[in-house]
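Below is a structure I'd like to ask you about.
Coming up: chain A.
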Amino acid sequence: MSASDVGGMPQITYNFAYLDEQTKRMIRRAILKAIAVPGYQVPFAAREMPMPYGWGTGGVQVTAAVLGRDDVLKVIDQGADDTTNAVAIRGFFEKTARVATTTSTTEATVIQTRHRIPETKLREDQILVYQVPIPEPLRFLEPRETETRQLHALAEYGLMHVKLYEDIARHGHIATTYAYPVEVAGRYVMDPSPIPKFDNPKMDDSPALQLFGAGREKRIYAIPPHTKVRSLDFEDHPFKVQRFAKPCALCGATGAYLDEVILDDKGGRMFVCSDTDFCNTRQEEGHRGEMGA
Partner candidate 1 sequence: MTATEQPLLVAEGLSKNYGARIGCRDVSLEVYPGEVLAVVGESGSGKSTLLSLLSTELAPTSGRVSYRLRDGALTDLASLGAAERRLLMRTDWGFVRQNPAEGLRMAVSAGGNVGERLMAVGWRHYGNIREEALDWLGRVEIAGDRIDDDPRAFSGGMRQRLQIARNLVTRPRLVFMDEPTGGLDVSVQARLLDLIRGLVTDLGLAVIIVTHDLAVARLLSHRMVVMRQGRVIETGITDQVLDDPREPYTQLLVSSVLAV
Partner candidate 2 sequence: MSEPILEVSGVAKTFVLHLRDGARLPVVSGAGFELFAGECVALGGPSGAGKSSLLKMVYGNYRVDQGAILVRDGDETVDVAHAGPRRLIRLRETAMGYVSQFLRVIPRVSALDVVAEPLIHDGVDRDEALAKARALLARLNLPERLWSLPPATFSGGEQQRVNIARGLIAHRPLLLMDEPTASLDAANRAVVIGLIEEKKRAGVAILGIFHDAEVREAVCDRIIDVTEFAKAA
């Protein structure tokens, strides 16, 4: 705790970005290793954070470790900047790191996200931090951690295709629509966290650094900028993203990921961009959907 020397601060304050320097250093080492071995899950000594597991403790620790005083932080939850989780985490870093925050994807230098990748193309000077509930893509079929580590070590990924096979056998197509497994840099198979598979192509060759933090499971993994990320599939059932029948009702965007919004109890509903910043920016630029004001 350092206090007193900064004018106008409350008496009790936090170490920059909450975590002590040794912890941040430990996390940075894990991040460096994760970048050096793309897609590989690096164990790290996750700390107890002042929030429950499942609220992004992994992502918060990664953000804390990479955040500098000049960074501009954006936090989204399911694409939205104004949900409880996003607001709380933004507030947390405003308080503990006193960094500038934003809801604008283009203004942000660090973006912590739960379940989405922004629609706006990311840049080389940006870091995307994912909150990860279950980092192990093979767990569904192989619950033994000792065994999954072996499978990763030896690149035995037949099992991952068994899951996709099961999907097709049961549903006629690959029914996995989120947390869709990817192969990173031709080596490790990775769980991209529960983002919709719609977002999977954005991970490929992204100029931004992508970091993944799982707090409960104490794992960090990464996709360095401009890394090949391939969604697993079959030759006769190639990977395909969701398509939406109509453009966004508010901004008229096509090719963006849409959420269904229930309007009334008479079956009224509309489809709008899940990325609120993207939608607002388009509306400010004058784009209008069929229900746009």
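How were these picked? Simply put, all candidates are chains of the complex that A comes from, given by their letters.
Rule of thumb we're sticking to: a residue touches a chain if its C-beta (ideal position, glycine included) is under 8 Å from a C-beta of that chain, and two chains touch if they have at least 3 such contacts; residues count from 1.
Bear in mind the structure is a predicted one, so any value in this text is a computation, not a measurement.
Note on chain A: across the options 1 or 2, its touching candidate in this complex is 1. Across the interface of their complex, candidate 1 is touched by residues 141, 150, 153-154, 156, 158-159, 161-162, 165-166, 168-170, 233-237 of chain A.
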